[in-house]
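A short write-up of the structure that comes next.
Here the complex is missing one protein chain, while the rest keep their positions.
Entry: chain A
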Amino acid sequence: MAGSTLEIKDLHVEIEGQQILKGVNLTINGGEFHAVMGPNGTGKSTLASAVMGHPKYEVTKGEILLDGEDVLEMEVDERAQAGLFLAMQYPSEISGVTNSDFLRSAINAHREEGDEISLMKFIKEMDATMNTLDMDKNMAQRYLNEGFSGGEKKRNEILQLMMVQPAIAILDEIDSGLDIDALKVVAKGINEMRNSEFGCLMITHYQRLLNYITPDHVHVMMQGRVVKSGGPELAQRLEEEGYEWIKEELGIEDETVGQKA
């Protein structure tokens, strides 16, 4: 087995005192692409945020391990340096900090002190990656996400992904708000990352993304748990039939997290 392994075991998460995740189990190995699907409000973003260490989410039970290391003991920046990456559903806007300065800091944060990337090399790589993603050159000098359109923000997340080259990435609705051409471009970028080492978990509502990036595993979340897993055919069936049949199969009336199972 190549690459890193992210193990999520019996994960329970609260936000502001409300229980959202109620025992999530999931393992992502290097080289694998996973898709997580599920209706609105079933805990998908909560899972992603808890893995990355969002300050508002409190893990009350369970474990997250990266190559056996306890992720929950790590600060947010340490998680990133250990190889985790989260493309956020709603990336922050940061005024006065140029995209390019930010990216360079991010890359250097993954390198040893004294081994910072040279400015020339950085610019070359950034230009090339922006090219792949069909991004306007002046996006580099604009302030981080400030005034970016929904689609531009998503592309910018993938730009970071491609430049930081993490071991395991979680992409939270990277396809929402993208027009069809942009979706193809973003998928191309993600597929370029694909190799025997890189592990990826894509949260999505649509089969559309999975047509371009075929997942090895598909999981469905409801009520703050993974309730069903399968191969790419599961996503296909969800696209055609929706979630009703799963709810029936499992006897779930209300799939959101507020309900007791």
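Here is the rule we go by: contacts are C-beta pairs under 8 Å (C-beta built on N, C-alpha and C of every residue); 3 or more make two chains touch, one makes a residue touch a chain; residues count from 1.
Keep in mind that, in the parts below, contacts and distances are computed from a predicted model.
Asks: Between "Fe-S cluster assembly protein SufD", "Xanthine dehydrogenase YagS FAD-binding subunit", "Fumarate reductase subunit D" or "NAD(P)H-dependent oxidoreductase subunit E", which matches the UniProt record of the unshown chain?
Replies: "Fe-S cluster assembly protein SufD"
Asks: Looking at A:Ser92, A:Ser118 or A:Asn138, which makes contact with the chain not pictured?
Replies: A:Ser92
Asks: Using the touch rule from the top, list residues of chain A that touch the missing partner.
Replies: Considering the whole complex, chain A reaches the absent chain at 52-55, 75-77, 79-81, 85-86, 88, 91-92, 94-97, 101-102, 105-106, 109-110, 143, 160, 164.
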